[in-house]
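Got a structure here, written out as structure tokens. Questions coming.
Heads up, one of the protein chains got dropped from this complex, but the rest are sitting where they should.
Our next item is subunit A:
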Amino acid sequence: MIKYVPMIIGGVIQDDPDNEIRELTLNNERKVHLPIIDSSHVDKIIEIKVQNNLNLNQVVNFLYTVGQRWKSEEYSRRRTYIRDLKNFLGYSNEMAKLEANWIAMLLCSKSALYDIVKNDLGSLHIIDEWIPQGDCYVKALPKGKSVHLLAGNVPLSGVTSILRAILTKNECIIKTSAADPFTATALISSFIDVNASHIITRSMSVMYWAHSEDISLPKIIMSQADVVVAWGGDEAIKWAVKHTPYNIDILKFGPKQSLSIVDNPEDMVLAATGVAHDICFYDQQACFSTQNIYYIGNKLALFIDELERQLTLYAKILPKGFQNFDEKAAFSLTEKECLFAGYDIRRGDNQSWLIITSPLDSFGNQPLSRSVYVHHVSTLSEILPFINKNVTQTVSVTPWGSSFKFRDQLAEYGAERIVESGMNNVFRVGGAHDGMRPLQHLVNYVSQERPSSHTTKDVAVEIEQTRYLQEDKFLVFVP
């Protein structure tokens, strides 16, 4: 029997037996059934009007309660989710379990949730009440309906997208990816498990549509958006741009490339372990995954030996997920292509990893399956041409101390994150994401501005504009 992943609208699972079904074939050739959106679904989505009068504490407490469920290894939703990632997305048991653990971690980290709001919006209270700022009272109101076009390569990115919208009290219309129809549905289902009538639960809708099919109904949904959050490759971002109303903001988390700099480390094991982690997480399909390593120093051979050991270790502690025909072929072709070019190749058993030592101007494809190009350089200046604005996302540096001497130039050339090697997947609270503070784009700042009787720092008298005009005294008050 083929697994059915339901649609959720306004926190209610849609179980109409007459609903048309589409069959979706996943990466490992397994199939799932998903409901096809019809006009009644669209009407329901448009009709959702949830008065979100929760304060931030209530929002965080709800997320924390959900997180406690995810923390329990006995929670059936968590167990089903792990099973789905393994059976349908081809995740190894370790990868799937880690994903569920991270969902628990994100939801349960109450302090982090508060701090995200504080750091992004500049105040913990601004989404709950009017805050005096300058000569105004300012409040950050939710945009309204946030449409999330998710990518499937990094399930946690979808969770992050949804959490940001919830923290800012937005409704969420979540379009899942063909590569992962499970994560958003599992998360919102856990909201239903905790409290089906909760305001947050009732603000959540999850569905799937294909970009290549008739999109007349998805276009109506897009026309309802007050903000769009788009994740994925070029085509996904182009689709979002094409179908988002011109006056609506789009947060683009588009395709990016990341790299590691290894600066003559004393502790070779620490350096190689960190870099190996940055290669292996999400099997290198994340925007923050290291694809190129730039080694500064004179012990490159030792580093590569150690990297080989650590990649082999990761093949055991975080085994690679299922690779389909095309992924295996891309890996094999890349290996042969690099051999033809005369590059030094080291390869793990069963295509578990690939290290290619090549010059800076090397040619070659990147199959993104734990394969990495290592380049020997003398100084940072040789690396900088490979750091590009709007392309380079994460630069992981080892040892950490070297990041302080590199950060100015890396930032100037376009690096968006600078992290210690081994930490590329941990988006630290307070950090930027693709050059943004995302929560700022999910709210409308409204200002209540003080009256004419309110004197300012520069003008110590009331602002009597009519009188100034009549008496031509404006310049008298210019400081």
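As a working rule, a contact is a pair of C-beta atoms (placed from the backbone, for glycine too) under 8 Å apart; a residue touches a chain by one contact, two chains touch by 3 or more; residues count from 1.
Methods note: contacts and distances are computed from a predicted model.
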Chain excluded from display, named as in UniProt, from "Fatty acyl-protein synthetase", "Cationic peptide transport system substrate-binding protein", "Sulfur carrier protein ThiS" or "Amino acid ABC transporter permease": "Fatty acyl-protein synthetase"
Hidden partner chain, touching residue among A:224, A:291, A:312 or A:444: A:291
Residue among A:50, A:179 or A:199 that touches the chain left out of view: A:179
Sole contact to the chain not displayed, among A:368, A:397, A:419 or A:443: A:368
Residue numbers in subunit A that touch the chain omitted from display: 151-154, 157, 179, 231-234, 253-258, 284-287, 289, 291-292, 324-333, 336-337, 339-342, 350-351, 361-368, 384-388, 391, 413
